[in-house]
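Before I ask anything, let me first share the structure, which is written out below as structure tokens.
Of the protein chains in this complex, all but one are displayed in their positions.
Let's look at chain A:
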Amino acid sequence: MNTNEHEHVIEATDLSRVYGGGFEAVRGVTFSVARGEIFALLGTNGAGKTSTVELLEGLAAPAGGQVRVLGHDPFRERAAVRPRTGVMLQEGGFPSDLTVAETARMWAGCTSGARPEAEVLELVGLARKTGVRVKQLSGGERRRLDLALALLGGPEVLFLDEPTTGLDAEGRRDTWELVRGLRAAGTTVLLTTHYLEEAEGLADRLAILHEGRIAASGTPAEVTAGRPSRMSFELPDGYFLGDLPPLADLGVCGHESDGNLVRLRTRELQRTATGVLAWAERAGVELRRLDVRSASLEEAFLGIAQEQEVMA
């Protein structure tokens, strides 16, 4: 065991999960999350995010590999792990005919060391909905109720499976603020998302899952490093890609054109952008729909999906 400061509260080693029909949803996933860290599992639908998180939550046993949460097996040693974790499933989980207050009271009664229900409902902005039945809540309100109950026991480790899906922009920002506040208080958070800006803005580290495997992992900066930046613009009629200075001289490492639209990939964004703009200035050409962007998670994400397709 490491020192407390670098203690890994979640450790997944070579995890695999196979469903009844033989479908292999998780194929050898390894990562660890340190105490107080926000870790995001990123991936398209069907990439294996939920299947992986359910193994960490201890809802299912892995077909292969090992899970340790707070030093215990979350599936076999449920009683040791559950009082210290909070879980928000991807969807549902509450009887539709109970009110918000009744649901919270039931959860509080099943949670050791529970905070007052009113406090967590206030925290997620549901304080005025206590008398409303769950079935009458909007999708976003249900997500927030779920989050409130996951926080009820003051968990050391929080699992959030797509916590902001179905929330509007404001609700999403509120949730992000809340999660950042939890990290500040020392909570370890593992979340899944398919919103790239959520992972980029929130996570200390992340892993991109693709077809049940980790395709890339690290801090957002590490994952995007080495990914090319992009520049795109539309040439006026009568101009073609060949009219530009030689692309290699501009530092371009890849290009495609679609009608008048030109897309360039480069690892030297400033050199490429300067070269193209200087040429346009000299030639008196107006570049419409000009877009210059440095590498982001989105490039990394799309790049990974494309690379896998090429390999397939």
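Criterion: a residue touches a chain if its C-beta (ideal position, glycine included) is under 8 Å from a C-beta of that chain, and two chains touch if they have at least 3 such contacts; residues count from 1.
Here is the rule we go by: contacts and distances are computed from a predicted model.
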| item | value |
| --- | --- |
| UniProt protein name of the chain not shown, from "NADH dehydrogenase", "Heme exporter protein B", "Signal transduction histidine-protein kinase/phosphatase MprB" or "Transport permease protein" | "Transport permease protein" |
| Sole contact to the chain not displayed, among A:Val18, A:Ala34, A:Leu59 or A:Leu277 | A:Leu59 |
| Candidate in contact with the missing chain, chosen from A:Ala63, A:Met106 or A:Val132 | A:Met106 |
| Contact footprint on chain A, counting only the chain that is left out | 19, 57, 59, 78-79, 82-83, 85, 87, 89, 91-98, 102-103, 105-112 |
